[in-house]
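All protein chains but one are shown in place.
Labels A, B and C are assigned to the chains in the order they are written; within every chain, residues are numbered from 1.
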Amino acid sequence: MVSIKDGDEVLFIDPTGKTFLKKICMMSFHTHHGVISLNDLIGKPYGSTVKTSTDKSFIIVKPDLRDLLAKKLRRGPQIIHRKDIGLIITHLGLTRDSVVLEAGTGSAYLTSHLGSICKKVVTCELREDHFKKASENIAALGLEKNVDYRNIDVESAPGKDYDAIILDMPKQEDIIPKVCGKLKIGGRIAVYSPCVDQSMMVCRALEENGFIDVIFMECMIREWGVNKGTRPNTMMLGHTGFLVFARYMGSEM
Amino acid sequence: MVSIKDGDEVLFIDPTGKTFLKKICMMSFHTHHGVISLNDLIGKPYGSTVKTSTDKSFIIVKPDLRDLLAKKLRRGPQIIHRKDIGLIITHLGLTRDSVVLEAGTGSAYLTSHLGSICKKVVTCELREDHFKKASENIAALGLEKNVDYRNIDVESAPGKDYDAIILDMPKQEDIIPKVCGKLKIGGRIAVYSPCVDQSMMVCRALEENGFIDVIFMECMIREWGVNKGTRPNTMMLGHTGFLVFARYMGSEM
Amino acid sequence: MVSIKDGDEVLFIDPTGKTFLKKICMMSFHTHHGVISLNDLIGKPYGSTVKTSTDKSFIIVKPDLRDLLAKKLRRGPQIIHRKDIGLIITHLGLTRDSVVLEAGTGSAYLTSHLGSICKKVVTCELREDHFKKASENIAALGLEKNVDYRNIDVESAPGKDYDAIILDMPKQEDIIPKVCGKLKIGGRIAVYSPCVDQSMMVCRALEENGFIDVIFMECMIREWGVNKGTRPNTMMLGHTGFLVFARYMGSEM
Partner (left out) sequence: MVSIKDGDEVLFIDPTGKTFLKKICMMSFHTHHGVISLNDLIGKPYGSTVKTSTDKSFIIVKPDLRDLLAKKLRRGPQIIHRKDIGLIITHLGLTRDSVVLEAGTGSAYLTSHLGSICKKVVTCELREDHFKKASENIAALGLEKNVDYRNIDVESAPGKDYDAIILDMPKQEDIIPKVCGKLKIGGRIAVYSPCVDQSMMVCRALEENGFIDVIFMECMIREWGVNKGTRPNTMMLGHTGFLVFARYMGSEM
């Protein structure tokens, strides 16, 4: 049974499901329904219920990746949606042994998923403001060990024989010929773009630069509700971006 | 640079993109275009091009998870589609530290993705024929270290305080009250079902058994082609299954 | 060339595309950009441009069905979406010779489309408040000649040998056995419902009451934008209702 230690970050969940992330220290958490002394929680097992000074119950939970992303990641540039991150992970066949190169880092949302799964992520962000925020986010999530983040363009990224490259940046059709040599032969690429005309150019650039198995797709999720009757929600997210996947055969192919 | 060793499995890719998985040993690979002596490949770096006896080129590549799944996993029961596996990974927030419980194992396709990412997967399959095939698949993919596979019902699964549970089996609404106690407080569940009436019952069972943040969704992918014009393919996969995600707050909630 | 007559309703369109429906009479239309004397327009051809007192141009147009629906139909109960009306028209094979029965009338939005196309529409609405609003809407759109609207339940509707029946009301599974005899043999039915569990019961009721060719579907439209890049809009209408279509073979089938 895992118990809370001094300095831990814990997630408080109130009975309505609302969540609050707090660091355990010599201080108090002032909720809307009274005070919880954080110091008193040290040594209690995760999953415990604690009472506030006004006798309201909170559950204390060890925050997981989704909690940390929701509570600690400061948003800047548009992040890649969870559904598209899922497709990237499975279409690139990522595992704990994967070494991947990413550009651009953006808010480091995708980076955080990759860094929580893969052996090594090298991520490049050219814009200084984005890089600064991304650096803070990677540190806040405790992912420095697996993530090498750099304020450089992706062509200058160190390393070679990457298992996979992920591009989410402008002018990808110009970048592909410059970075494909960093992939190992048989490695895979994922290219994300909001616009269909951009993805059209990406498909052509991949075919001209030694890639095979080019797949161009989009993913839609629809949420449903179960109340008096069962039906999809009226509004859905109709579009985030297009994804192009391909496999690298080398420049001589 | 990684070189081929005796006993390695390597992937051969012909110029059309067709792939063949072979074990390196004292034997030959008889292709449609002549013979390759496998023994001669030992010591060559992965990514090399080799010629057959009739001078046709093959590229030799270290197989990745997707190659192994495509070439070595013997299919039995219906597998969960890659798009839905992606959603499961990101909605459960799975990382290299996750400990998860799965039922049923089926062909071990989802199991293989989970076992390649997570610290530990305990997977249960009641049907003996499926269990036998799944065991062979897990062994063939070299995932025994991370996957504990058992021919038992999920209620009898060992362990507790799981980070996540994934259910893909009949009568999930009856199983949920029996297995939810194996989740840690704050842990997450994913329930996959082909039919909407089944998912309706799952939503209700989750709400009655201490889960919050119940999300009921489906995912559609559409592939596009870029030929003379750019357009979605005429036919698409319109449905695989519905997914319900939720978070466990404990039975007293 | 069609010219404006006293008493005509005309549509004014300003340069931004904003529209205003006005009746031509001895009065003025006070726009945000000056006054137009409506009387002066008599005898001018439709399609003319007129100037306000402050020299701003408006185009005057004969309102079409969509203008009348947008400007004159008072909304009450939820209307059926244009995409679903289109499916109803084409799946029922409606023409200028069709005689159709509809329940319930609701706001008479679908009724207005049907009444503009078909020879005769008999429409039933049980709720008095809806019936009153629907009656006003049908009159306002000038469709009394083709639409027979009644404040009765659909089982009491006059007439038989209908070419088609359209149901958009609660408890359709109970109504189907009571109204199917009003269809001619070979006639068609469309049943609209927001909830999937409702449509499940409708499919069964149709199969048990002499219908063949049961088709159960939903329709999604996605709008795109063409600005700096071409992409679907972020949000889309994910759901309106499910439609079930079938063909009646008689109660002895």
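Structural remarks
Throughout what follows, a contact is a pair of C-beta atoms (placed from the backbone, for glycine too) under 8 Å apart; a residue touches a chain by one contact, two chains touch by 3 or more.
Predicted, not measured: the structure shown is a model, and the values here were computed from it.
When the full complex is taken into account, the listed residue touching the unshown chain is C:249, out of C:21, C:152 or C:249. Hidden from this view is one chain, which touches subunit B at 194-198, 222-223, 228-240.
By the touch criterion stated above, the residues of subunit C touching the omitted chain are 1-2, 11, 13, 15, 17, 46-47, 49, 59, 61-62, 64-67, 69, 82-83, 85-91, 93-96, 113, 116-117, 161, 163, 184-186, 188, 196, 199-200, 203-204, 212-213, 215-226, 230, 242, 249-250, 252-253. In the full complex, subunit A makes contact with the omitted chain through residues 196-197, 200.
Following the convention adopted for this analysis, only the chains that are shown with their structure count from here on.
Centres computed as Cα averages put subunit B at a distance of 49 Å from subunit C.
In subunit C, the residues that touch at least two other chains are 196-197.
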